[in-house]
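Encoded as structure tokens, here's the structure I'll be asking about.
Only one protein chain is missing from this complex, and each of the others stays in its spot.
Chain IDs A, B and C follow the sequence of writing; residue 1 opens each chain.
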Amino acid sequence: MRELSIALLGQGFMGKAHSNAYCQAGHFFDLPYRLRRKLICGRDAAALARMAERWEWEETATDWRAAIDRDDIDAVDIALPNHLHAPAAIAAAQAGKIVLCEKPLALSLDEARAMADAARRVPTLVWFNYRRVPAVAFAHDLIADGRLGTIYHYDAAYRQQWGPDLSRAATWRMDPAQAGSGVADDLMTHLLDTALYLNGPMTEAVAVNRTFAPNRKVDDAVVAIVRFANGSVGTFEATRFGIGCKNAKTFRIHGSGGLLRFNLERLNHLEFVDAANPSTEQGPRDLLVTDLKHPIFGNFWRPGHIIGYEHTFIAALAEFLGCLSRGERFRPDFDDGLAVQRALDALQRSATTRAWTTIEAD
Amino acid sequence: MRELSIALLGQGFMGKAHSNAYCQAGHFFDLPYRLRRKLICGRDAAALARMAERWEWEETATDWRAAIDRDDIDAVDIALPNHLHAPAAIAAAQAGKIVLCEKPLALSLDEARAMADAARRVPTLVWFNYRRVPAVAFAHDLIADGRLGTIYHYDAAYRQQWGPDLSRAATWRMDPAQAGSGVADDLMTHLLDTALYLNGPMTEAVAVNRTFAPNRKVDDAVVAIVRFANGSVGTFEATRFGIGCKNAKTFRIHGSGGLLRFNLERLNHLEFVDAANPSTEQGPRDLLVTDLKHPIFGNFWRPGHIIGYEHTFIAALAEFLGCLSRGERFRPDFDDGLAVQRALDALQRSATTRAWTTIEAD
Amino acid sequence: MRELSIALLGQGFMGKAHSNAYCQAGHFFDLPYRLRRKLICGRDAAALARMAERWEWEETATDWRAAIDRDDIDAVDIALPNHLHAPAAIAAAQAGKIVLCEKPLALSLDEARAMADAARRVPTLVWFNYRRVPAVAFAHDLIADGRLGTIYHYDAAYRQQWGPDLSRAATWRMDPAQAGSGVADDLMTHLLDTALYLNGPMTEAVAVNRTFAPNRKVDDAVVAIVRFANGSVGTFEATRFGIGCKNAKTFRIHGSGGLLRFNLERLNHLEFVDAANPSTEQGPRDLLVTDLKHPIFGNFWRPGHIIGYEHTFIAALAEFLGCLSRGERFRPDFDDGLAVQRALDALQRSATTRAWTTIEAD
Partner (left out) sequence: MRELSIALLGQGFMGKAHSNAYCQAGHFFDLPYRLRRKLICGRDAAALARMAERWEWEETATDWRAAIDRDDIDAVDIALPNHLHAPAAIAAAQAGKIVLCEKPLALSLDEARAMADAARRVPTLVWFNYRRVPAVAFAHDLIADGRLGTIYHYDAAYRQQWGPDLSRAATWRMDPAQAGSGVADDLMTHLLDTALYLNGPMTEAVAVNRTFAPNRKVDDAVVAIVRFANGSVGTFEATRFGIGCKNAKTFRIHGSGGLLRFNLERLNHLEFVDAANPSTEQGPRDLLVTDLKHPIFGNFWRPGHIIGYEHTFIAALAEFLGCLSRGERFRPDFDDGLAVQRALDALQRSATTRAWTTIEAD
């Protein structure tokens, strides 16, 4: 079995989630490659050493460019602050590396275009990991099978509640130069990717941004109406002031065939109303998406033995490696990341111009 | 249309619920009789006058026997403390009246037998009103249609939380001579009637009583295991110390065909797992039992416009009057009340003897 | 006790709901008036006769103007198709009658202004009955007490699912001349009234309308973003294509003090996250709003003995009569109905112009 040497750029929360994926993918999936945790890069040398020891990375470097320059690195995984996604990804792609990149793909649409262009010849992945929640993948299957029929409404929200916490002012997430924006780049991009995955292309949007915390330079909330190419319409709300919600990424889809509802805080569940049932027997079914016949889940445990947040990374990685070995396109790749960026760009322009704004198809 | 003159015995909470049913039945159902609220009896003359005015009872009497002696009363409805059920019902039946009686039917199995015997020739009703919750009636239909298949488990509970309230010590419900027992006569009888309705005859039980409040003379909780003639087994729990529950009468039924779950606190709902669905699509469906094709509901409002506690009395009364006009047996009648009493008697004997106790079929 | 003679205009579903309120208000509330169901008006004489008999209206008339001309009518209650609200209300007010009117107040903002002007000297009520859901009233109390703190997000939706039913094409609700619009006048007005009640004045909105059914002349869905004077922002969605929802009027309010969530399909419930709790003990509390100390509920039954749709009309009526007897302003009155109409007008103009549109304060 061929070996694949990984360099992970980033030592934060995402670095931990990715490290875990590299450890665990081979435990639950039949991988076509033997993964080698070769190099981890980060600026805080002391913390980096501890992280490397904990997650068994063979080497460390305090400059992410070290990963680019080495010939013994096959894949570069970027979990750096947002403003470094473009330079790192472009450099890695130009060096012929496989490139995996955290979301959002870029700080701007132009940057995202440059990244997609640079990476045209290498396999890519964007860490919109929530496509690999079994319940989300199962929702996708139901829709693809026509079970939802004509879609009328697609509503999505992502609500966290740490916005009032002023102690986070010094982090890169609060600096427009490093984060691009606030909740828009952070949470809205997840909503947009899931919507593109489940409901297809968007045509136009109108949006408004709000910053509730005093002296904050990035947006705390983005609220939008989005129209889709399939004729449906929906509301999108991303907020760090969704008090009462810890990590509530939700969608609800009403179609002629029924209703689908999801909430990331209970990610093993998918609610489904099947309009094909007799009217007396229609009601939201709380599916515990842990059957061995459900997508993804069977790789982990037995029915009802639920999985969590980290498993979405493991499954995304395993599927990426499968595509890689078969020479197939993995989704979401940089082109998918670019599509998200186009939608985000339209929302942000709309928030500025206060006008309905077209979302370009490509 | 023939007129039916009613005498209501009782001026408490149940008197209010019954009064409402007499007012409202004709508004929502096509009744075969014109109901006349002729006479209300109760011992507190001042309160009785106010109640008669509020609910438009034509006359009052402070002795329930007044209702028996009058020829212009067709039906006697007994909502008195438990110890008066037997004398009032027997007297009314012997006088040829239609007899409606609150649950429990009697203080003892012997009393219940005497009542059923005395009422053999008159139409009767026992106010186990919860059979007329649309969700419960729909559960009954699903089971009758074989949708649940072979039943394995039938578990039931009725939990209220006012047990710690010592201020109720002076009410008749805390006096064994008037109430018979505590939660056994009060809430357990409801569980037993619903179980007989949904799951059929019981064969044996083992039970334990607990009194948590100091100096209380009646039971606060009864917990039992019950075996049914159909081979299923279940737990029964009635308690006034179910802290956190206001009025949670619940059942859950596991059969080869699926699962049914109900909670009176959300009485418009029935949860249904249909094991006939593919395994990936099985999960508790939260049916809002407010479709026009659901039993009972269509008489009231439109889908999703929910009903409440009082509607169960209205529907029971309307159905009783329909049976009366057609000369059909209404259920639950005194024989059904007697069946509950047989089961309750077995539970109470078991609590004393600490032994499994047979529940006689009749 | 003074008598109040009522004329009800309308014999449809709302006529039934109002008739029930007139019957029941005195049974559960201490009314300052003796209500007399004097006259019911409707165009279908045969059905009207049956309805009058069923609900004990003393007289009938096939022209609603009969109610205006009679001196023995104190109050006129308008439950006619929308386009008749203005002529009937203005005529009744000019005749010095108390005027109660179904929502929406009018077909247009101009009409609504004329109605409010005409009714300046008479007591009025608009049947935004959902203000009297105990859970909604309790939400109002919590907000008024400052428990929610600074409000960040106010999201509302009203989803029904009968849109695909083409058999309704011939009803007045599908005729713009009689209904004004589709779901906008029908369901969006309820959302707007509740929002004004709970979250105060709105400043601007952007909206989009959608008609999904072929050949339909009214809107099936309205989706909007609304900004409030208090700085909060929210999404509003009213739809008849909310497949999977029977009657799901919902709101969710995120404030610095916590979260409130409501769904009309489970109207006895209010979900509350209290951010004042320690972080380990915060979570949505499913309050069963049936405590005797909760607003409104105590007039009906005991804790956990739930109420339904119809009780909101009963409670609104009872409170209106109380205000009337004390010479106090009842809310929502015609001025409140006018405020709703101003917001609706802005949404509808926005849907046409595709621009953010100011909602005038008055």
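Points worth noting:
Rule of thumb we're sticking to: contacts are C-beta pairs under 8 Å (C-beta built on N, C-alpha and C of every residue); 3 or more make two chains touch, one makes a residue touch a chain.
These figures come from a predicted structure and were not determined experimentally.
Residue-wise, the contact with the chain that is not shown comes from B:G258, picked out of B:P123, B:G182 or B:G258. Among B:A221, B:I296, B:L324 or B:A346, only B:A221 touches the chain that is left out of the view. Screening B:A47, B:A144, B:A177 or B:I243 for touch with the missing chain picks out B:I243.
Across the entire complex, the residue among A:R36, A:R70, A:R168 or A:K246 in touch with the chain not shown is A:K246. Chain A residues in contact with the hidden partner, per the touch definition given at the top, are 13, 17, 19-20, 23-24, 26-27, 54-55, 160, 245-248, 264-269, 288, 290-291, 300-311. Against the chain not shown here, chain B presents residues 150, 152-153, 155, 157, 159, 164, 206, 208, 210, 212, 221, 223-225, 227, 231, 233-235, 237, 239, 241-245, 254-259, 273, 275, 282, 284, 354-356. For chain C, the residues touching the absent chain in the complete assembly are 138, 272, 274, 278-289, 291, 293-294.
The definition used in the following text is that only the chains that are shown with their structure count from here on.
Ranked by distance of CA centroids from chain B, the top chain is A.
If you average the Cα atoms of chain B and of chain C, the two centres end up 35 Å apart.
One finds 42 Å separating the Cα centroids of chain A and chain C. Among the residues of chain C, those in touch with two or more other chains are 245.
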